[in-house]
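Let's look at subunit A:
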Amino acid sequence: QPNAEVLHWWTSGGEAKAAAALKADFEANGGKWNDMAVAGGGGDAAMTVLRSRVLAGDPPAAAQIKGPNIQDWAKQGALGSLDKVAAAENWDKVLPPQISSIMKFNGKYVAVPVNVHRIDWFWANPQVLAKVGATEAPKTWDEFNALADKLKAAGITPLAHGGQPWQDATIFETVVMGLNGAAFFKKAFVDLDDATLRSDGMVKVFDQMRKIRGYVDKDFPGREWNAATQMVMNGTAAMQLMGDWAKGEFLAAGKVPGKDFLCAPAPTQNGYLMNVDSFAMFNVKGDDKQAGQMLLAKLIVGEKFQETFNTYKGSIPARLGVPKDKFDACALKSMDDLNATIASGTLMPSMAHEMATSGAVRGAVLDVVTQHFNSSMTSADAAKKLADAVKLAK
Partner candidate 1 sequence: MATLTIKNVQKRYGNVSVLKGIDLELTDGEFLVLLGPSGCGKSTLLNMIAGLDTITDGSIQIDGRIINDVHPKDRDIAMVFQSYALYPNMNVARNIAFGLEMRGVDKPGREVAVKKVAALLQMEHLLDRKPAQLSGGQRQRVAMGRALVRDPKVFLFDEPLSNLDAKLRVDMRTEIKKLHQRLGTTIVYVTHDQIEAMTLATRIAIMKEGVVQQFAPPQEVYEQPANMYVAGFIGSPAMNFIPAQVVSEADRVGVRITGAQGSSVLPLPAPSAAVLNKVGQEVILGVRPETIARYQHGTNLPPNFARFSAQVSVTEPTGADTLTYLALGGRDAIARVPPKEAPTAGEVAEFTVDMARACLFDPKTEQRVG
Partner candidate 2 sequence: MLPLGVMVSTSLKSAAELRSGSLISLPRELSFDAWAFAWNKANVGVNATGLAPYFWNSVVMVVPSVLISTFMGALNGYALTKWKFPGANLLFGLILFGSFIPFQLVLLPMSMTLGVLGLAGTTAGLVLVHVVYGLAFTTLFFRNYYTSIPDDLVKAATIDGAGFFQIFFKIMLPISTPIMVVSIIWQFTQIWNDFLFGASFSSGASAPVTVALNNLVNTTTGVKQYNVDMAAAIIAALPTLVVYVLAGKYFVRGLTAGSVKG
């Protein structure tokens, strides 16, 4: 009997329901699912556990790993190849190349994508916007600034924000895209080009960050993202910049998209910041386990799972050709933009969510961003520090 131990951090709420769907599917196909859930710190705890399991010589069959980490694990020789399934299922066709390249090591599939989260979303409360006469979310950062000033004057917190490094970084990378475009973003955070990191463009980004700092209320440090979402919901703040998972919070509160809340892409010069969850398959011994891995991989990329899972989770499918009728307006918009940016080459991996760079560099960037945001550091200093930190972490 194919069996698989699956390490993941989808432990509660919609995520857990989504994961349960996969399990149900897996078991319907004769597999035995051995759940190994470790939540915490956006997967940090799970990664820690994964490391000890690998060192103990007892890795799980599949583990939720994403971005460059897949390459790192593969380099250690810890991952097994999925090429057989990939060929049978024609993955090269159904997966966008920007995504499939992340899943491959030396041209071989070692991991499978589950979903695509869009990071650069504005979530807004239309009633609040209406108070200052706005009807939709701003399209450029200048517009944003103008709107925010108006809101502020009206005594409304323009931006709901949680002061955690990853949230700071989410805003930061969105601003980078918005002010400097995808090419700059790629040079800075994928290629880690020192000159770009030090450039005036980066200084401008920090200037904008300083402005944004003025648009958040002063109790923001340490706040969870969903507490910030609440602020938008009950009207104490106008907008929030957050990934598409924020939608779940609105829906859970019975809010209706379009009426009670708006979703709009943040100003990113028609870019798209993505966060792709994926499962990597580890080298395991035993036919049953290997069979389990293959089955799991096949199911994950399968249309059915991609559809159910992503409706639960609020994200969009990572593969193409999934029927769209079950998805809501926000998700549909996201899908369209995804396709558009794939074509235009402005689809970018999220830096804040560790899709663009290794953990070390990401951490270094976060350090600087969050330090700048929480202090009175000048933008020039920040850019210089950023470049230095990245160099140190490389």
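A few points about this structure:
The definition used in the following text is that a contact is a pair of C-beta atoms (placed from the backbone, for glycine too) under 8 Å apart; a residue touches a chain by one contact, two chains touch by 3 or more; residues count from 1.
Selection criteria: all candidates are chains of the complex that A comes from, given by their letters.
Since we're looking at a predicted model, the values are computed, not measured.
One candidate from 1 or 2 touches subunit A in this complex, that being 2. Interface of subunit A with candidate 2 (complex): residues 5, 8-17, 19-20, 22-23, 33-43, 45, 48-49, 51-53, 55-58, 117, 224, 226, 230, 233-234, 243, 245, 248-249, 252-253, 313-314.
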